[in-house]
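Heads up, this is only part of the complex; the chains shown haven't been moved.
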């Protein structure tokens, strides 16, 4: 079968791999909608280390094509949303919610385009199908469901980890699709004023839609010149200097909640004076998308209830397998009018 | 000075008391807006025990008339919202957030119309003014601020204590003003589907405005015939049988969050079979309005940011001291079109 992936660092293209085998507890899914993610782009450029001959992609909605004989909750033909993080739920580490995204090691629950081929293929494999798939309900569109597999749960996880109190002032740094979902998530955890940091006009408008009280630019000098003593900061963009800025502007007793993905070679230089000499009661948290079917179902429940419409993220619709490379290139070049591209795959 | 209060059980009317004295840390406030509360009515009927010759009322916005010499944050002329619960912040019990509403004993932080005269008077007394008053900001109307002193913080506390996860199905029983705020609060803690229980058309419409997905009636048989396995239940109305119903419909691992006020003679009969024989991991919580200036400021921040408009609760505007008894009578008789009456007091 055909898939779009990483041939080697900085080189992407079509790969031809065997259709994956379906284990006893697993499913094979045929994607109908996929979206490339900034982290696919970063991985293709070597952020997670050298890697090659692997199909990329971890955001898909599709049709179940095959299930293992021990799968009881899903059957071929079901329309499903597939979380980008699919833990091995029989691994002891995930029990009691302790390290769901890190089943047998750091980020090990993230398997697509890492431990195995990703979803930008004619067929892809899902481990522990009963626990890792979510049916798309009839009142949720497939494209909304597609946003529920990574953009929404990652952004909302950033808000959740920020432990927002009612009325808190929350700064969200970065208004890419995850940052935008963090804005929506902050509002749905009780934030008062939400200050978003970003510049691209297309995203600024959507940030306001999701509840940003104001949007400021990082281009006009360090955030710490303009903000201080904020209750919570969610970091969804930038680099290690941004993270230091986030710590700097947080009040004593506040929380910095990071959901940004840094490069393996980045080093944060945090002056202890910015962190209250170690005694500011400021937590610095770095979260990963939680994963699993239940996590996606929570997002679908929010969409179904009208709490969030994540389709506002979708700025570009492409169609057919041939357009997958173009969607990927869009995510890499990030033209001014792009937030998130979606590819509708061939009907067969 | 004149005040409207409880002469004895079941008898309300005008009382003439001395203007309260202002302690060193205290303030005297002249109310400009007051609202009677269902709990005033209940107290007047003896729910909290025999009591007499006491001015009622605990919801007010007003002008600071006098401050003690140790008060540094407020001055005469300030427009302030006064929390219904005003803890003694030097009492050890409130430290570290342990029992804020219960400073020196159960509900002892609730002082209006309990330990001292309430707010339906020409002047009323506020202990620990620096810690217990909140300035009304210029972008919040006085009537919105009035809703921020009890209705909002009590309703939102019900949602907070429910520890809602994103996407949870939440049932809110009771759609009086506190229940309506609990609906809004549930949405602002991440609820998916919110099922409100109530019947009065005026309140049903407002429930939908605040985010209820549907509104069902308690008149069509026990809730447990129609609902089961819900994630969270917030109880903001009814009696002890309602509370048993709430426990019954909650899933294993769920939470029942009570913010309703029961009579001292009510006895709940909870069959252990409804509570998983004690092993259902269902928490039954009963919260009180948290109190203090910071708590009100959190509500004002939500209003200011446009997250909640609590003025949708106000169905009746009355004017002048002479209408205070009428407002109280409205709250007692609860006509079909009433949610919350507000009295604008004489300008002087």
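Read from first to last, the chains carry the letters A and B; within each, the first residue is number 1.
Criterion: a contact is a pair of C-beta atoms (placed from the backbone, for glycine too) under 8 Å apart; a residue touches a chain by one contact, two chains touch by 3 or more.
These numbers were taken from a predicted model, which means no experiment stands behind them.
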Given 2 visible subunits, total identical subunits the whole complex contains: 4
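We take it that only the chains that are shown with their structure count from here on.
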Approximate Å spacing (C-alpha centroids) for the pair subunit A, subunit B: 39
Subunit B partner contacts - residues on subunit A that touch it in the complex: 156, 160, 165-169, 185, 187-194, 211, 213, 297-302, 304-307
